[in-house]
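What you see is the complex with one protein chain gone and the rest in place.
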Amino acid sequence: MNASLLQAALPQYFAPWVQALDLRVQSLDEQGVTLRLPQNPQLSRVGGMLCGQAMMAAADTAMVLALMHHFGEFKPCTTVQLGSSFLRPLSSQDALIEARVLRAGKSLAFGEIDIRGANDGKSVSRFSATYALL
Amino acid sequence: MNASLLQAALPQYFAPWVQALDLRVQSLDEQGVTLRLPQNPQLSRVGGMLCGQAMMAAADTAMVLALMHHFGEFKPCTTVQLGSSFLRPLSSQDALIEARVLRAGKSLAFGEIDIRGANDGKSVSRFSATYALL
Amino acid sequence: MNASLLQAALPQYFAPWVQALDLRVQSLDEQGVTLRLPQNPQLSRVGGMLCGQAMMAAADTAMVLALMHHFGEFKPCTTVQLGSSFLRPLSSQDALIEARVLRAGKSLAFGEIDIRGANDGKSVSRFSATYALL
Partner (left out) sequence: MNASLLQAALPQYFAPWVQALDLRVQSLDEQGVTLRLPQNPQLSRVGGMLCGQAMMAAADTAMVLALMHHFGEFKPCTTVQLGSSFLRPLSSQDALIEARVLRAGKSLAFGEIDIRGANDGKSVSRFSATYALL
């Protein structure tokens, strides 16, 4: 698995509305993947802050790619549970979404996602997720 | 507060990408609000199922409108936590998003959201949410 | 399944420390079970409020009994995820724990739990839970 293959998975497996986030695979390592969400007025609510809905969508999407990276291929899976915590607002910068697989068994996978500002590196939201592998 | 005022709040307070969900205020009652999410290929992933990302975004948005309805006006608020559970897939129909305020205090508000198929009435996802009132 | 059988399951399947909650099966219906948690100074923190730790333990336990009721027998299962929201404190009364099965498939089960005061009927905490069926 490499960044190009993961990038190519975005138009293949995700809804057009999710593709409109314009997520870019930034890096991969043993624990997971990091995506970049470019700053975009379409995703901002009044005041220029990145909307929470976009953060949740990016987090869920990043985790699916992290599982793909973990397994070395796309495995059909479905989100069972996603818990989202919003620590502080993000504005005037790209976001980095880091998704790590905590455990992947035969039928369930667990992961955590952190979103931080690309410029200031501050964590803005955290997610824990459970996936059923089909 | 009435359905037209809540409908008008969507372009006013939400990001364009969230507006693209094309949510419609369906009904209001004492406990909360119900929105309709029209079936839309832009929101579907392979297989024609409504993507979970759209469900989370619709749930969060519906809850903000339910709080607006509860308070009789828009109060600046921020999502603190949103827990999402995905019970089963939804396809080939609109979704109804029912958001109810459980408790709204001076600084925190709690709510629950249910998404069900508009045709078969089956619950497909559940959410619990906490908001900070600013 | 009846209340006596569920009551008998408590010492059989749960840790002694959980049994010390002294939970009593109050009623059963098609959707789930309701337990009573008697007022108990051992479970109270300063100020006489029922501690949140006891609420979470009671919620998880009630859901396992609701699944047992649903399946008509004890099925080995494990909690995958439990989300807890604390709306307000509870003091000076028993608690009623109502656990409902939302969906039970072959490998996963989903449920929701509400805890309310036995005297004033006010909801004090809410839980959503996912279980893996082994």
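In order of appearance the chains are A, B and C, and numbering begins at 1 in each one.
Heads up, the rule we're going with is that contacts are C-beta pairs under 8 Å (C-beta built on N, C-alpha and C of every residue); 3 or more make two chains touch, one makes a residue touch a chain.
Predicted, not measured: the structure shown is a model, and the values here were computed from it.
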Sole contact to the chain not displayed, among C:Ala54, C:Met68 or C:Leu96: C:Ala54
Sites on chain A contacted by the missing partner chain, in the whole complex: 83, 85, 87-88, 102-103, 110, 112, 123, 126, 128, 130
Touch list for chain C against the chain that is not drawn: 12-18, 20-21, 40-46, 51-54, 56-57, 60-61, 78-86, 89
Hidden partner interface residues of chain B, rising order: 80-81, 83, 107-108, 130, 132
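We adopt the following convention: only the chains that are shown with their structure count from here on.
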Geometric centre distance via CA averages, chain B-chain A, whole Å: 21
Distance from chain C to chain B - Cα centre to Cα centre, in angstrom: 28
Residue numbers of chain B (touch at least two other chains): 83, 85
